[in-house]
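Every protein chain but one is kept in place in this view of the complex.
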Amino acid sequence: MSATTHPVESKVQITGGAWASAWKLAAAAGALGLVGAGAGYASDPKRFAFSYLFAISVFLTLGLGMLFFVVIQHIAAAHWSVTIRRTAEFFVGGLPVLVLLFLPLFAVMQHFPQWEHYWGSSHGATHGATHGGSHDAHPAPEHGATAGAHGEHAAPAAGAHGAHGTPPAAGHDQGAGGARELAGLAHMHHRTLEAKKAWFGSTFFFGRQAFYLLVWVLLARRFFKLSTEQDKSKDKRLTVVLARSAPASLTLLSLTMTFAAFDWLMALDPAWFSTIFGVWIFAGSLVAALGTLIVVTLGLRRSGYLDGRVTTEHYHDLAKLLFGFNCFWAYIAFSQFFLIWYASIPEETTFYHTRWNGNPGWQTLSIAIMAFHFVVPFILLMSRNVKRRLGAMATGTVMLLVMHAAEMYWLVLPNFKPADGHALTSLPIHWMDLACLVGVGGAYLAMVFKLMTQHALIPVGDPRLERGTQHTV
Amino acid sequence: MSSANAPIKEIGELPLAAEQYDFHRITEDVARITENPAPRGWWVLFLTALSLLGGLGLTLAYLFWKGIGAWGNNQPISWAWDITNFVWWVGIGHAGTLISAVLFLFRQKWRTSINRAAEAMTIFAVICALMFPGIHVGRVWLMYYPFPLPNSMGIWPNFKSPLLWDVFAVSTYFTVSLLFWFVGLIPDLATLRDRSKTKLRRMVYGAFALGWRGSNRHWQHYERAYLILAAISTPLVLSVHSVVSFDFATSVEPGWHTTIFPPYFVAGAIFSGFAMVLTLMLVVRVVFKLHGLITLKHIELMNKVILTTGTIVGYAYAMEFFIAWYSGNDYERYVFFVNRATGPYAWAYWTMILCNVISPQLFWKKSWRRSIPLTFVVSIFVNIGMWFERFVIIVTSLHRDFLPSSWGYFHPTPIDVMTYLGSFGLFFTLFCLFIRWIPVIAIAEVKGVLPAADPHHHEEHSHDDSHHEPAHGEASAEA
Partner (left out) sequence: MASANHESTVSTGEKKPVLMLAEFNTPGECLHAAEKVRDAGYARWDTHTPFPVHGMDGAMGLPDSKLGWIVAVMALTGFVSAAAMIWYMNVYDYPLIIGGKPPLALPSMAPVCFELTILFSAFGAVFGMFGLNKLPRHHHPIFYSDRFAAATDDKFFISIEVDDAKYDAKKTRALLESAKASHIEIIEEEVA
């Protein structure tokens, strides 16, 4: 009854080959991308700001999704996922790199609409009640009639104004697109921004950001370090320690992620708000994490690692979770759209109006997200056969990952208004988007792949390891 | 090989059923409840419930005679206790399917001790829930209006109305829950059939067991059917309470219209459903002496679910408040900061916060999670709190109309109170009949999670876990 019970001997330590040098490749790509991004910053800092935020959003949601996954496995005391958990932990271990890469955002934050108003001129704690710049996205009352660049806020106002939405002065003006209504809307918009001064325009903002980043770094370090420590010490108490700290970690993680999503993504349209937004980002991040787990473990298996440790049974379960969370994502995304569409309150409909009627590019992307983030993967992953046929599953998974990036693009970039004030007629695709994506992703993956070469590919000290290995659906 | 499935004591794993349980003992312990004379506790509960049900009958007769004016509903509060009770009961009805479906999909084996009772509870709770919109229409003989039936008026139901979606969602939920429950019951009804001492029992249980003979060719399709039912019930559970939340959230009413409502309602439903399951199971456990099957471990795990969902609900409350402030919208801010937190219904709001958000936080402490009296008290608190949640949402939003001259305050009448209490009579009468005549614990499923159910179990030389323990360390040492 000793090592003889061991069902399979599989490679769990990277010894050489492509995986051993993968991190160098990623690092090279990352360096190249970041240099490109830096050049982009020099030429057009505002465009850079949006591209960079897009790239950070894609990978930070992925990394935090991995952290969610790990924490949830500890809470559930899950054994089926033990052999997969380490792969997620590598991505968690790489999170500090993303936190580091997050910092440049503070240098360009004055280009984002939510801070243009407060931080546009300088980074002081004070700001002008009026704000300069011909590219101003937020017309003050006196600019009301020239709100051309801002037209998408006014357009849905042709619909009925519920008393819910707007103060009487703006709300009861039914003149479709009339100047008075535009002025009213602009006034309201300004009032709204003033009301949020305490949220965006104060040092509290920076304190909050520091808190998010600190929480992420500390949690990532803790869950990565204790698990890899167990590899060597085989100390079963570490399993208990991690399980104990998981619930509080989950709470902290949920709150920081929600508010970070509010601050950096939802607030890109400063007047828009949605209570479900944090849940939406959470759902998407878990989809990205599960998809990445599938793809990376498949890649490791192809090189002969994890064989017998991560089996078809595990993929079947992972695919079920991916399917489930993708449905959850669709449910959340649909709920938000549906309630806003049904109630048709102008201040809320702007979000979808921009992404549907704004220009044909956004409409196409909206349809693509519906089709390839939900409909096609839904049909594909529903089948038990696909979930157990690894090639087909990998295709579906990669599609979901691409759509995750597309969704982040769809969240961030519609808020980009070119400095010349002209409305865009198609997707504002720019080479800097790719440079930032490769830069941030390369740097992050370099860290992840580096960690892979330094630690066992499965938590060899986990007491539930055997049960996880033998797991069958 | 099987040693991997044995509980590992060092990390706090415990066996699911008490150690002395074997297959036969499970059959005995569960089946005897339906075979022995009912204990006195059952009669007390049953007769109390039956009298409340009688009270409900009289109340409804009076209500139909007088009309809905017999309740305290009046403009601007046209929805009050009736819809509060509807949402509350539907919410309670979510735990059963959740335990059966979601925990099944996540392979939480501990569910097997509680899923049967939870599913039964679901069905009875949905029956109680369906009663309220049914009687709220006032002219109950026109209840067929929402159904898509050809009629002499030549018009059809309005499929853009959230209330119509409710009709489809809740009736689908009821039907699917009933099917799910029945499918789970078939093997256990066969067990009762095979133990029957009297011809009548044999005939009745036999008829419902459909001639089940434990065939593996059947088990194969059966297990697949169960898996599929679990898989489709999960989005169904989400959809039902989401659709209920649409009744409110599609409107432009401040306090009702907010995008987080669908998942927030679902979390609240799970929360209240688990609380009700706990309340009931703690009683059933004592009355029928099922301490070996519903163990402290089950109670602790359920308390963890209570803590989790309670915190999620707290998150939703926080989001509502934060976004109300963040939106900068005067009406949103008014509803939350003035109306709910400090207005005439502040007492209801803070009761809700105390019961739903604060009280479950006690379960962070392990010894409190394992305290039966505390669990019982908190489960009652949560039941109360979740009723208040619906009351707060419905009544506080309505009582301050856009027109200040219409502002009002809701006063329940004795008929309101009796209708609500009567619904408990309906629920508990059905539940008492269930625990008396139907296996209250899923016999076949509990057997399936015993260590002895693992086909490789008996190849090992002992039942003693500690024997296998060192093997773990060694097996995982290399690699």
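Chains: A and B, in written order; residue numbering restarts at 1 for each.
Definition applied: a residue touches a chain if its C-beta (ideal position, glycine included) is under 8 Å from a C-beta of that chain, and two chains touch if they have at least 3 such contacts.
Here the structure is a predicted model, which is why all the values come from computation and not from measurement.
Among B:169, B:313 or B:398, the one in contact with the hidden chain is B:169. Across B:215, B:342 or B:406, the residue that sits in touch with the chain not pictured is B:215. Touch with the chain that is not drawn comes from one residue among B:225, B:286 or B:421, which is B:225. For the chain missing from the display, the contacting residue among B:71, B:246, B:331 or B:345 is B:246, taking the whole complex into account. Within the entire complex, the positions of chain A that touch the omitted partner chain are 159-160, 334, 337-338, 341-342, 344, 382-384, 472.
Looking at chain B, the residues touching the absent chain are 22-24, 27, 148, 154-162, 164-165, 168-169, 172, 175-176, 179-180, 182-183, 187, 190-191, 193-195, 206-207, 210-225, 228-229, 232-233, 235-236, 239, 243, 246, 443-445, 447-448, 452-459.
Everything that follows uses one rule, which is that only the chains that are shown with their structure count from here on.
Averaging Cα coordinates per chain places chain A and chain B 34 Å apart.
Residues 1, 3-5, 8, 10-13, 105-108, 234-235, 238, 242, 246, 249-254, 257-263, 307-308, 311, 315-316, 319-320, 323, 326-332, 364, 402, 468, 471-479 of chain B touch chain A in their complex.
Residues 1-3, 5-7, 9-10, 12, 76-77, 80, 162-165, 167, 191-196, 199, 234, 236-237, 239-240, 243, 247, 251, 254-255, 258, 262, 271, 273-279, 320, 324, 327-328, 331-332, 335-336, 338-340, 342-343, 345, 347, 456, 458, 460-467, 469-470 of chain A are the ones that touch chain B when the two sit in their complex.
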